[in-house]
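A single protein chain has been omitted; all remaining protein chains appear in their positions.
Letters A and B name the chains as they come in the text, with residue numbers starting at 1 for each one.
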Amino acid sequence: MSISEIDRQWTTRIRRRVEGKLPPEKLLPDTQPVYVSSWIYVFGVATLSALGIVIATGCILAIRGPQWWHGSPYGHFINSLHLWSVEIFFFTMVVHLWGKFAMAAWRGGRALTWMTGVVTFLASIATAFTGYVSQTNFDSQWISTQAKDGINATGAGSIFNVLNTGQMLMWHIVLLPLAAVVLTALHVILVRIKGVVPPFEEVTE
Amino acid sequence: MSKKPFRPDVDAPEWKGGYGPYDIIKEGAIAVLVILVITMLLAVVFGSPDEKQITVKNWSNADPIDFATTALSELNGTSTSAQYGAPYNTASSGQAIGPLSLAKWAGVRIPINAASDFVISPLKSLPDKPVLRTDLKMWASASTSTRNGWLESYTKASSNMKFVNGQVVVNATSAGPVPTIIEDLTQMARSGALDQALVTGNGFYTTDFTKPLLFLADSGYMANLADAQHLTGDQWGMMNETGSYPGQAWLWLYTFWYQIPPFNSSGNGDALVWALMMVMSALLLFLPFIPGLRSIPRKLKLYRLVWREHYQDTK
Partner (left out) sequence: MAFFLSLAALIPLDNPGHYIHWHFLDLSVANLIVVILMVCTFIAALLLPFPGRSRRKENR
């Protein structure tokens, strides 16, 4: 096998591209530009941490099934952890969003980073909504019957039936978390490739 | 090729300054620990809400007249579900945004016939009811105009509906089988059998609660419970939670539109709010490309607080 034949292989070409765009020292950096010095920078990693806890507690709830938490104090406690980690997730994500807006963090070829972040936010809202609908209590009965009108009005209700509890549970624990995690991973990889946005140049000073 | 001019809201200056140490793994570990501790504290201190689900049995026992009235509205086609339109039936053209009747175009994908699905079919599953069986046969073989005649006289008399000695009492004359149908469905509901009958459409296994939820949503009972918990649409209910728990506060903007005209009075309110939210989400998504909007952060100057050390150093 000649060298040029190896060079032309899909595997080789993809590996080289990845190595070029995201070398290990960019993926796991040990230095940071000195302007990265503010508490506002911790809300991205805080959101990521909360997402981790949301997924972990969701996995524990999944082990015993959707109704378990109504009857078990242990299950109810795990549900409480799941709820509060979701509240923290959105809390930190919104502060992160405000912070990145204040810094106009899309500058310097980072528009795709911003956009993956926004889509992650929207996917998270859908994930949380399907979670509320999957609680199998009065809250989910009420929320689903209310939300159906909005979703039906868009035409999406013909496929996405919020009153079909099994369907909503599948969306909540398979499809939407998968989307949210993949989007989050893309978002973080883009941040690592492009680095943190530099400060605006102050012309007056 | 000439060099493009520097656009401050699109381009970023190249960083030529220094770098400091940064332990990304340690930062991540600390963040997980801190968030875990806060989550634990909130969960231990406040717990989480679990307002018990309601059933058709609860409803018909708590308020049999509301149940019987709702059942009648399913039978005579005046309930919300019966008049809904797509995706459940063709009773109305549904909501539209101008010429865009999105729901109607998507079609009837979850067919619901309120009279048959909520009233007649469940009753057919009841065993050992000779009178009911005869009355259901009478209903099935009657013409639409005969049915409408029965329903009209029963509906008229039902404004004085009473519930006496465990029975629905309506002084209707020439209402045909309707009194038996409403009375037997109410008894079926009070026994809990209707809850089961509404979900067995697909046989033994089910995870689909479309029918009982639509039926419950047509009641005054469920709306009153929700109103007491501050959950209805005009109470910003979408973002509220049962009890005193914080809810989906991130839905504030979506909920907000429902409180103001024209959305809170329009028959197309849901469609309009969704269209507006789509546009606003698109604005947020494409913010980096929208002149004017993308200049707000530079003019807001909040970034000077974030990078104040940097600006002090470069002075």
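Here is the rule we use: contacts are C-beta pairs under 8 Å (C-beta built on N, C-alpha and C of every residue); 3 or more make two chains touch, one makes a residue touch a chain.
Keep in mind that what you see is a predicted model, and the values were worked out from it rather than measured.
Between the chain not shown and the residues B:Asp9, B:Glu241 or B:Asp270, the one that touches is B:Glu241. Shown as candidates are B:Ala157, B:Ala249, B:Ala275 or B:Ile290; the residue that touches the absent chain is B:Ala249.
Within the complete assembly, residues 18-21, 43-49, 51, 228-230, 235-236, 239-247, 249, 252, 259-260, 302, 305-306, 309 of chain B touch the chain that is not shown.
Residues of chain A in touch with the missing chain: 34, 37-40, 42-43, 73-74, 76-77, 80, 87, 91, 94-95, 98-99, 102.
Keep in mind that, in the parts below, only the chains that are shown with their structure count from here on.
One finds 24 Å separating the Cα centroids of chain A and chain B. Only residues 28-38, 40, 42, 45-46, 48-50, 52-53, 69-70, 76-77, 79-85, 87-88, 90, 92, 94, 99, 101-104, 106-111, 114-115, 118-119, 122, 125, 128-129, 132, 135-147, 149-150, 152-159, 161, 163-167, 169, 197-202, 205 of chain A touch chain B when the two sit together in their complex. Looking at the complex, you find that chain B touches chain A at residues 8-15, 17-25, 27-28, 31-32, 34-36, 38-40, 42-44, 46-54, 86-87, 94-95, 102-103, 105-107, 109-110, 206-210, 213-214, 216-217, 222, 225-226, 229, 231, 233, 237-238, 241-242, 245-246, 248-251, 268, 270-271, 273-274, 281, 284-289, 294, 296-298, 300, 302-303, 305-307, 309-311, 313-315.
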